[in-house]
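For reference, the structure discussed in these notes is given below.
All protein chains but one are shown at their positions in the complex.
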Amino acid sequence: MTVISADPTRRDFLFIATGAVGAVGAAAALVPLIAQMNPDASTIAAGAPIEIDLGPIAEGQVIKVFWRGKPIFISHRTKKEIEAARSVQLASLPDPEADDKRVKKGHDQWLVLIGICTHLGCIPIAHQGNYDGYFCPCHGSQYDTSGRIRQGPAPKNLPLPPYKFLSDSKIRIGEEDASPAAHA
Amino acid sequence: MSGHETYQPQNAFMKWMERRLPIAGLIYSSFIVYPTPRNLNYWWTFGGILTFMLAVQIVTGIVLAMHYTPHVDFAFNSVELIMRDVNYGWLLRYVHANGAAMFFLAAYIHMFRGMYYGSYKEPREILWILGVILLLLMIATGFMGYVLPWGQMSFWAATVITNLFSAIPGVGEAIVTWLWGGYAVGNPTLQRFYSLHYLLPFVIAGVVVLHIWALHVVGQNNPTGIDPKSERDTVSFTPYATIKDAFMLVCFCIVYAWFVFYMPNYLGHADNYIPANPAVTPMHIVPEWYYLPFYAILRAIPNKLMGVAALGASIAILAFLPWLDTSRVRSANYRPLYKQVFWIFVAVCIGLGWLGAKPAEGGYVIAARILTFYYFFHFLVILPVLGWVERTKPLPNSISESILTPARSGSGTGTVT
Partner (left out) sequence: MLRSILAAVLAVSLAGAAAAQEHADHSTPQPPRQKWSFAGPFGKYDRAQIQRGFQVYKEVCSTCHGLNLLSFRHLSGLGYSDAQVTQIASDWLFKVQDGPNDQGEMFERAARPADRFPQPWPNENAARVRYNAVPPDMSVIAKARTYERGLPWFIIDIFTQFQEQGVDYITALMTGYEDKPPAGVTLPQGLMYNKYFPGGAIAMPSPLTDGRVTYSDGSPQTVAQYSKDVSAFLMWAAEPHMETRKRIGFQVMVFLIIFAGLMYFTKKRVWSAVH
């Protein structure tokens, strides 16, 4: 009893060290419990890149494919749609982004989007709404022919998936070119 | 509340037991002789009804879990199997599904009763906050349970609600992926929701124990809002409160049975009888009625992050109610202005609920904004100011006196003779 109380500093250090080691142990035990909820190996593997042949998509048509459980819209835009997307005053947009930054260089007619409304994740409907782009039926967000938010509660433009052109009529979704990446 | 007799074990076994685990004595003092204000009205019976509903949900939930399959390919079909082939399966499922709605109905009545009679005020702040925690747990449990049948509304409710977390700056997307266990709502999501839906009711039961414990420390409030002063102000819990609770519980069950047996799908949504389809969003995504006021607040605000923040704040603000209400008088019976403000608040909540079911367009959005503004205005401005400016009516000297000369409601100077 006298021995312990004679050396308060050493005793304090011992208590703190014991407590700290215990805390580290508890924190380490939490890691697997939290990490198990992240996507598992099979889910990640199923999310590998996919290749899409653009040949059959007619001008003015929007097709929907699934990648990683997300709908990907591939739009073969008409001249009119491209013009409509390019003639907008950028400053007037809620999330200003130029149309040529949202397509790959030299492939202006191909718009590839993740078809998930940036508001609360519903799937917008193509060729609807005031801007003839995409209209979300859940809470009324409206996107233009470049997939940019124009009206409604959604805060951001429809995101672009990582993809690259393998040839003029083939894209690979899930991989990015070295060229400037769009945010996904 | 001194003077009530303590438990006296009658036989040798109970004496032996009582020295080792005094559980009989605990039950005796908590639920038999526990003094309860003699003037409690029927609005005070909903605590007991809520306990009953929790038990119903746990019991029916456990038996439904024996037949349900938590997998995206089988969930919808297994629910239909319960409805068609399991003995009394249709009854168990309808009791459980409508039970959730009745649980919330009772909870909201219980909360409004607390608001009307100032049951959150000193010294019942912790009791009230535990109640707010219970509401949050109920919301989470009900939401995850709604996902399990894996219909269209299940799937899209899961998508919309989990996406609320993506509004958190910076880490939002990572959190949502973590919640999903994938890149979209899918099988991992369904399985973890099932696991948590099974777990959370027992967490609720645990918090209910704390809630009742806290209640028994500070004692029940009553319609006068003044504390019992003598034994003349109280009656013993059993048989007086027990029989009153039981009568009201049976009446409540009549309403419950009306829905279960005659309109089991009235409170649900038709779209949830369509199997989940990740490729098609239903035209109107509407939550169950008990979430509608909060949903209206979410949609009233055009900015995503602010909308989610307002949704969270609309529930969180309840926890601060004991300090936002500055009046020292508890019961609205003696607060002529607050009584009116209270009923306006009830009307606003119902109005928000109605707007939550309407499409978010045009005039509905404007109305929802006005009512959302009022919802917060009520808590943040009206309640604090009212406590300072309101002229309250004189309080009776004791509960027993208030029974002999009931306070008259309405305007004018109420004098107590």
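Order of writing sets the labels: A and B. Residues in every chain begin at 1.
By our rule, contacts are C-beta pairs under 8 Å (C-beta built on N, C-alpha and C of every residue); 3 or more make two chains touch, one makes a residue touch a chain.
Given the structure is predicted, the values throughout are model-derived calculations rather than measurements.
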Q: Over the full complex, note down every shown chain the hidden chain is touching.
A: B
(Q) Among B:171, B:199 or B:257, exactly one should touch the missing chain; which is it? (A) B:257
Q | From B:62, B:171, B:217 or B:243, residue that would touch the chain that is not displayed | A | B:243
Q) Hey, which of B:75, B:97, B:329 or B:348 is the one touching the hidden chain? A) B:348
Q) In the full complex, which of B:148, B:161, B:371 or B:395 touches the chain missing from this view? A) B:371
Q. Hey, which subunit B residues sit against the chain that's not shown?
A. 38, 77, 80, 83-84, 90-91, 94, 235, 239-240, 243-244, 246-247, 250-251, 253-254, 257-258, 260-266, 270-271, 273-274, 283, 339-340, 343-344, 347-348, 351, 354-355, 358-359, 361-368, 370-371, 374
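Methods note: only the chains that are shown with their structure count from here on.
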Q | Mean-CA-position distance for subunit B and subunit A (Å) | A | 36
Q) In their complex, what parts of subunit A are in touch with subunit B? A) 34, 37-40, 43, 47, 64, 66, 68-71, 118-123, 136-140, 153-155
Q) Tell me, which parts of subunit B touch subunit A in their complex? A) 156, 159-160, 162-164, 166, 177-186, 188, 192, 278-285, 299, 301-305, 307, 359-361
